[in-house]
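Missing here is one protein chain; the remaining ones are kept as they sit in the complex.
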Amino acid sequence: MTRRKGFVAASLAMTAAAALALAGCSGSSGASGGSGKINLNYWITTQQGPAGTALKSMVADFEKANPNIHVVVTQKSTDSLKTALRQAAGTPAMPDVFFQWSGLGLGGTYVKQGVDLDLTKYYKQYGWDQRFSKSALSSVTQYGGYHGVPYTANVEAIVYNKALFAKAGITAAPATYDELVADAQKLADAGITPIEFGGNVNWYVMRLLDNLLETNCGAELNDKLTALKADWSKETCVATSFEDLKTWASKYFNKDWVSLSDAQGQQLFYQGKVAMALEGDWFAGFLDQARFTPTTDLGVFAFPTETGRIYGLQQANYISKTSKNPDAAAKFLDFWMSKDEQTKYAGSWSQVPAVQGVPVKDNGVGLSQPFNDLANKAAGQFQNNDQTFPLDVTTEYWRIMNGVATGSIAPAEAGKQMQSFIKNR
Amino acid sequence: MSTATETARMITIETGRKAAGTPQNRPRIRWGLVGLWIGLVISALIWITPFLFMFVTSVKSTADISNNPAWSLPTVWEWGNYAAAADTGQLWQSGLNSLIISAIKVPLGLFISALAAFAMSRLRFRWQKALLGVVAMGSLIPVQVALGPLFSTMLNFGLLNTKLGLMLPYLAFGIPYQIFILYGFFKAIPEELDEAGKIDGANNWRLFWQVILPLAKPALAALFILDFVATWNEYPMALTLLQTQDQFTIPLGITNFQTQYGSDYGQMNAYIIMSILPVLIVYLMFQRYFVRGALAGAVKG
Partner (left out) sequence: MTASTTSSGRRLVRRPGRAGAQWRAFLFVVPAVILFAVFLIYPMISTVVMSFFKWDGFQGSVPVWVGIQNYVRIFTQDPVFWRAFMNTVIWLVLSLIVPTTLGLLLALGLNHKLLGRNLLRSAFYIPAVLASIAVATMWVWLYNPQSGLVNGVLRAIGLGALAGDYLGDQSIALVAIFVAFVWQTTGFNMILFLAGLQGVPEELVEAAKLDGAGRFQTFRAVTFPALRPTTLIVFVLTMISSLKVFDLIVGMTGGGPAQSTQVLALWSYQQSFSNHVFGLGNAIATVLFVVSLALVVPYMIWSLREENGR
C-alpha cells in the first residue's frame, strides 16, 4: 500500500515537474538571451521563392554587421498574421517589428489604435525622407507624422500575352476601356480565354471590380465611395460597374473560375491558355519561377481607367510602441532599406524599387522596366479596396462582388446592399 | 448486468459465431457473403483513393501537377518534395512539439477524467447529477467561442506561446466527452466489487487505482487513440495560442504552404502524408482494442 502511494505521489510530482519545465522552455518573445544580446521579433507573411531567400540572406547580412542583435523572423499566413497582431496589440506578446499593408483598413487600423511607434525621430536620424520614392513615402505619411517604414510600393496592371493577342487580330494594347472590352471579345471569338482569375481568394477578382469603379466613377468619386463618404445606392456608376463585372465574369473569365485559387488561375496564364492577367509587379517573379517562354511574348499595359492614376498598393514595416528595442528595430529597417542592400537584392521583393536610386533589375522576364514606366508615368494612385475599407466592409464587399459575378445578386441590387451594410455598421 | 450473465453472453456469441461459420449449414449464405465481400472490397478501394491520389501528387513536380491530368503517374519522381516539405514546414520541430504535447496531455487528461468519472459514478455526493449535466453541456461549447478569452487568460498568466499554455485548454476541452464515456463504463461495473474491496479495507483511492481502473483498460485504450488523434490534429487553439515558428504544432505547418501568392501542392501533399504517419502508427498499435469492441461497455452504459 505504501509502495503504491509512493508510486502515485512520485508520478504526480514528475508530471508537475515536467509541466513546470515546459513552461520554462517557452518561445516567449522579447526576452534577451545571453549577455547584452538583443532579440528582435519580426512578424511577416509567409514568403515564397526569391523573396523568402532574399529575406533570410538579408537578415544574415544584418546579423553579421551587428553581432549583438538577433532577428527572429516568424512567418504567418495572411489571415493569421492579421488576427495575431490584433490579439497581441498593446500586450507584451507584440513583436518589435511587424509587416502590414499600409492601407487605411489594414496598417491604418494599427496606427489609429496607437499600436505603432511614430518614427519621426528616426526619419530625421537616418534621412529616410530623402531615401524613398514619392509613392512609397506617401504610404507612411498619410496618417500624419511618420508611421512605418516603406517596404514595397507595388503597381498593378494587366500583363498580357502578345502572341495570343496577335492571334486574335489585336495589334496594339487598348488605350480606352471600350477598346479593352472589344479586345476581350475578339479574343473570345478567336477561342482564346481573355482573362484569368481565381475566385477562391476574393481579392483577385476584386482587382477588376476596383478598376471598373475607377473607370466608371472617376478618381474623385471613387475615392469618396471607398472612403464610405458617398452613397453606393445612389451613384449610377456603381450599378454600371457591377453590370460590367457581371459581363466580364460570364463572358471573359476562365471556365470554372469560382473555386480556383489564385495560383491555379495563374497556371493558365503560364501555360499560354489565357491572354491576360490583372497582376502586380510581383508577377514578373512568378513568371520567372514558372519558366514562362518565350518572354518576348510578355507585355504589360495599365488598366484603361482613363483617370491617369495607376492601381497599386504599398507594404510597410511598423515598429510597435511597446517594443523594448526601438533603436535596434530602426537600425534593422534602415539596413534592410539601405540603397546597398536594396541594390544587392534588387528584384527580389519588388520590381518597382521603393528606394530612390536603386536600379531596376530585370529578373529575366523583361517586365520590370515596363512596370516602372507605368509607375513613373502615373498622375497618382488608387489602392486595392481591401486596403482602404475596414475589414468587415471588405467581407461584405467581397460577398456582393461574388454574388454579382456568379449571378445570385442582380447588379442593380449590389449598390443598395452595400449601402445598407455601411449604414447599419 | 451481472458479470455472470455477461460471461454467458460472450460465450454464446463466440459459439454462435463458430456455428454460423461452418460450411455445411447454409450454402446460400456463402454466396451472399462472397457478394458482400466483393462489395466491401470495392467500397474500401474507392474509400482509400484520395490517399493514393495524394501520394501520387506528393511525388510530382510543379510542372507535372499543372500540365498533366490528375491521376497520371509522375514523369519525374520528385522524392525531393518530401525533404523540401520537411524543411518548409519545419517538420521535425513541429513534430517534436506535437509529440511532447500529446504524450503528456493524453494520459494526464484520461487520468483526470477517470478520477472525476469514478467519483460521479460511485461516490455519493451532492450535485452529482447536476455536475454530470454541466459536464455534458460543456461538450457543446465550440472551440471558437473560447479563443478570445483564452488568449487573454494565457497572456495574463504568461503562458502564451508555451506548451503548457496550450495543454491546459486541451485538457479542459477533452474532459466532457471523456467523463461522459467513462461514466457509462464505470456505471456498468458491478457494485459488488466495491463492496468486496471496502470490506478488505481499501479506501476510495485504492478502489479506483487497483480495482476499477484496470477493468476499464479497453475503454481507456480506445479513448487514448481518440484523444491522441484529436490532440495531434487540433488546429484553432494552436493557431491562436502559439505565436512563433519554433512552438508550432504539425497542423499549423500546413499553413506554411499557403503564401500570400499561392500554394505548392506537391510539397503540401508530401507534408500532409508525413504528418499523418505518427497518428497512423498510434492507431495501428491500439486498434485491436477497437476491434474487440472496446467501447462496448461504455456504449451499453
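Chains: A and B, in written order; residue numbering restarts at 1 for each.
Note that a contact is a pair of C-beta atoms (placed from the backbone, for glycine too) under 8 Å apart; a residue touches a chain by one contact, two chains touch by 3 or more.
Just so you know, these numbers come straight off a predicted model, no measurement behind them.
Checked against the full complex, the candidates B:V59, B:A85, B:V106 or B:I175 give a single residue touching the omitted chain, namely B:I175. Although one chain is not drawn, the whole complex shows that of B:G80, B:P107, B:G138 or B:G158 it is B:G138 that touches it. Touch with the chain that is not drawn comes from one residue among A:A188, A:V258 or A:A410, which is A:V258. Interface residues of chain B with the unshown chain, by the touch rule above, are 2, 9, 12-13, 15-17, 20-21, 33, 36-37, 39-41, 43-44, 47-51, 53-54, 57, 65-66, 68-71, 112-113, 115-116, 118-126, 131, 135-150, 152-153, 168-169, 171-173, 175-177, 179, 187, 190-192, 203-204, 208, 229, 232-233, 235-236, 250-251, 254, 265, 268-269, 272, 275-276, 279-280, 283-284, 287, 290-291, 293-296, 298-301.
In the full complex, the hidden chain is touched by chain A at residues 79, 82-83, 86-91, 113-115, 199-200, 202, 255-260, 264, 391-392, 395-396, 399-400, 402-403, 406, 408-409, 417, 420-421, 424-425.
Here is the rule we go by: only the chains that are shown with their structure count from here on.
Separating the CA-averaged centres of chain A and chain B is a span of 39 Å. Contacts from chain B toward chain A in the complex involve residues 66-67, 100, 104, 108, 148, 151, 155, 158-165, 167, 205-206, 209-210, 239-240, 243-247, 255-256, 258-264. On the chain A side of its complex with chain B, the touching residues are 1, 4, 8, 15, 18-20, 22-23, 25-29, 41, 45-48, 72, 74-78, 80, 83-84, 87-88, 91-93, 261-263, 266-267, 270-271, 282, 286.
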